[in-house]
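Note that this complex is displayed minus one protein chain, with the remaining chains in position.
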Amino acid sequence: MSSNTATIEDQRQKTSFKFTEAILPGVDIQMELKNIMISTKSEYQEVDVIETTFGKMLVTDGKTQSAQMDEYVYHEALVHAPLIKAALDSNGNGPKSVFIGGGGELATAREVLRHKCVERVVMVDLDAKVVEVCKKYLPEWGGEEVANNERMELIIGDAYAYLNNCTEKFDAIIMDISDPIEAGPGIMLYTQEFYSHAKSLLNENGVFVTQGGMADGISKPNNIEPGSDEDFQAYAAITNTLDTVFDCVVPYAVNIPSFGSDWGFVMAFNTNADDKKKDVQAFTNIDETKIDAMVEKNIGVDVLKYYDGLSHRRMCTLTKPLRESMKKDTRIMTKDNPVFMY
Amino acid sequence: MSSNTATIEDQRQKTSFKFTEAILPGVDIQMELKNIMISTKSEYQEVDVIETTFGKMLVTDGKTQSAQMDEYVYHEALVHAPLIKAALDSNGNGPKSVFIGGGGELATAREVLRHKCVERVVMVDLDAKVVEVCKKYLPEWGGEEVANNERMELIIGDAYAYLNNCTEKFDAIIMDISDPIEAGPGIMLYTQEFYSHAKSLLNENGVFVTQGGMADGISKPNNIEPGSDEDFQAYAAITNTLDTVFDCVVPYAVNIPSFGSDWGFVMAFNTNADDKKKDVQAFTNIDETKIDAMVEKNIGVDVLKYYDGLSHRRMCTLTKPLRESMKKDTRIMTKDNPVFMY
Amino acid sequence: MSSNTATIEDQRQKTSFKFTEAILPGVDIQMELKNIMISTKSEYQEVDVIETTFGKMLVTDGKTQSAQMDEYVYHEALVHAPLIKAALDSNGNGPKSVFIGGGGELATAREVLRHKCVERVVMVDLDAKVVEVCKKYLPEWGGEEVANNERMELIIGDAYAYLNNCTEKFDAIIMDISDPIEAGPGIMLYTQEFYSHAKSLLNENGVFVTQGGMADGISKPNNIEPGSDEDFQAYAAITNTLDTVFDCVVPYAVNIPSFGSDWGFVMAFNTNADDKKKDVQAFTNIDETKIDAMVEKNIGVDVLKYYDGLSHRRMCTLTKPLRESMKKDTRIMTKDNPVFMY
Partner (left out) sequence: MSSNTATIEDQRQKTSFKFTEAILPGVDIQMELKNIMISTKSEYQEVDVIETTFGKMLVTDGKTQSAQMDEYVYHEALVHAPLIKAALDSNGNGPKSVFIGGGGELATAREVLRHKCVERVVMVDLDAKVVEVCKKYLPEWGGEEVANNERMELIIGDAYAYLNNCTEKFDAIIMDISDPIEAGPGIMLYTQEFYSHAKSLLNENGVFVTQGGMADGISKPNNIEPGSDEDFQAYAAITNTLDTVFDCVVPYAVNIPSFGSDWGFVMAFNTNADDKKKDVQAFTNIDETKIDAMVEKNIGVDVLKYYDGLSHRRMCTLTKPLRESMKKDTRIMTKDNPVFMY
């Protein structure tokens, strides 16, 4: 065959297999599917590892959990914003102990372990199958090296139950769990009651962070009102709920191409400062060189690919549409009144 | 999770992975893709074995070759129409020797070998990789059992070259090859010159058959004129070309769901009858019990799933739109003037 | 721009808009969508007229009703098989009066009116909006010319209720209605009780016909057993049910590309013959010249595009997989035990 023909046929081949995922009501992202490495079921969910344009991907119940090409964006944002906060507060002597709720992909633990000051990580994930699959098929995420790290205690179990029975305190609690979906296992981990309990397990200057799902103030299909029953985003509700428990909350958001949208996180902590708002602003618009210096001290140079002083500023500075949308949403998540995402 | 939730999530999962194939210009068939069993490249083409709604499927260069759920329709139609013709002509004493051009999936040989009278099958396929993949992943198509059958001679090579150097004669020649695509390897196997040579290799009462690609007289996107340069079907041209070489041609067509359309075959043979047309009609509208009796004698009862006396009648009786469309198409395929399909 | 560029951009444009329809569980047909001529809602359903590769199409509730390129296949098959039967039985002196249940597209009436002997057509369709939309956007289907034909009585109403109150008798009753879908309006029109009543409204030698939905004995996703609760086809059940009411039933099937599969119809009539089975065979495998002669006499030459003697034979001769599948399905449709399609 002529090379010309080969090219045409390559292109045809490329588009034969597709992975499609809804990112908004009425909007899908669709990728070339190069391989299905494993397609299995755990006790809790469908678990697939596939290869697409974005490299290897973990997909559970048809939803992208992370992709090789950009998982570092999610995991660095989730981990380093709170841990660098704790490091700054302790002049680089901490954080020392970190709890991870969920985190079965092991990449969150991978990022936590980059902090030289961290002495102990307790990670509790419900789904042994996910951990096993990630170890085997996604070693780049962390794999055995992270799972077997001597600083790690990896527990298969219910993070909610674990913390309820926990007497240990932590410098940071990082919630890397599924979105709050109706009948999903994680719904209790997005409630005021849980956040109050988590706060009680933090050391002084401790910091709490949770992933917060899609954080998009712009796309409102069918003109859904923020905070209404039709609202398929829980980001503002999570922020509001943490705000009822902690002195300070810092919602922050990054663009994750394989998720097809901006993605939100919410950090929360207490402060002794009189002007709590000013305290937050000082952190969100901190001189970038201070972040860069602390990253260099506690982690090293040329280690991180996403997080630095300027990325910190971008992600902690929300756009006007997102801020306005969040203002309109007054929902508080409690055991009796949970909020469900799309 | 409640079973209700599970059901919803199963459905979401089901539609995440898709296999899409163009069946007409501007028309695709799209299937749930359950698994990619292997995705590789041979010297000649991309070779994939996947699992879809239609069961396991062999896909080369993005085009479905056959699917577990309906490969029997294609292979029984291709093989039994000509071989039962030969059996009827020889009162069940034949056919004895059969040549298969292509046939790498081994299912054509599987059907040929069902004829108890067949003593020798020579099969020549270009692509060793396809044969190997089918043996390993698609044993239901025939697999080792067929490949190692003592009546089989399986040769990896160019069927065109093989027949050019061949001095052996056959009772039937069955061409189970790719559609004539520009720069494809099989283009020479769809020419008047090849058909003439093939005829010379047939024993008396011998029969020739070839697959003929899509056979649809109805769907003419953009009002493409049959036989024009834009015509993406070669079925009429194949029929015309065989008609210039053999006394009788019998175009026949079956619906193959995984191909998304009716699919054509053309049988050709010589006759001593004065009225050749009548000879053809006698065969196409033969009393169904005669076919059923010969199938029972030469193959057995409850063996075939598609081919019997009534299926024979349906497939040999073309619809008016297909007949009219074929009438308008006067192309003859020669080495110097090949015809390319979509 | 160079013509080369134009070509590339044309292709990109062509694939931007798509119409997708499920044809089987896990299998979709997807077409280039060139235009949405109208997208509206009636009292009963969503009603869209679009333009695709198959020309203009009527789509209700997301399901293709008919397409410009092949609507003649459906409508000629539905109408001429029974009316030519009636014509043969009356030596071309009939049929004279025809009832159409449904038929809002007006193409069924168009085909009925081609029969010169037909003196009166009563058509009762539930959905005034569909009739109006078809008149305006799909004049090729029949339009005002058919609606205003002096032999036509066009009634907007419930065909079931109309026939229940009807004292008139007909030479043919043609049911051109939606598939039996749960909660759909037509479910009563697919019951033993209705068929019994319809029989009572037929003149001697009268014939009944109904469309029967997908007629595919091959594609059984998930190995669904014919006649089981998971069976998404009602074709066998319709045939069985008519068989409990009439002396003779003739199931017949044609390939309709825009439906993505073979499509079924069931004709039913009474007979005075002793051997009812033989009576059916005589009709299904009738010498093609007899059909052609009656079409010429009662309709004319070069009028029909699909139906003729050979098309009749093909459509009335079912494939083995479909016959076997239908044998296994013993469901009878009654008011108390309706059967729902996919």
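A few notes on this one:
A, B and C label the chains in the order they appear, each numbered from 1.
FYI, contacts are C-beta pairs under 8 Å (C-beta built on N, C-alpha and C of every residue); 3 or more make two chains touch, one makes a residue touch a chain.
Values in this document were obtained by computation on a predicted structure and should not be read as measured data.
Counted over the whole complex, the shown chains touched by the missing one are A, C.
From the set A:N149, A:N203 or A:T319, the residue in touch with the chain omitted from the display is A:T319, counting the whole complex. Among A:I29, A:C117 or A:M188, only A:I29 touches the chain that is left out of the view. Among C:F17, C:Y162 or C:F232, only C:F17 touches the chain left out of the display. Contact with the omitted chain, checked across C:V59, C:V146 or C:A268, is made by C:V59.
Although one chain is hidden here, its contacts on subunit C can still be listed: residues 1-2, 5, 9, 12-13, 15-21, 33-36, 39, 44-46, 48, 50, 59, 61-62, 182-185. Mapped onto subunit A, the footprint of the missing chain covers residues 14, 20, 24-32, 52-54, 69-70, 73, 216, 218-221, 254-258, 260-262, 285, 304-308, 310-311, 313-315, 317-321, 323-324.
Simple rule for what comes next: only the chains that are shown with their structure count from here on.
Averaged C-alpha coordinates put the centre of subunit A at 53 Å from the centre of subunit B. Subunit A and subunit C have Cα centroids separated by 55 Å. Among the residues of subunit A, none is found touching two or more other chains.
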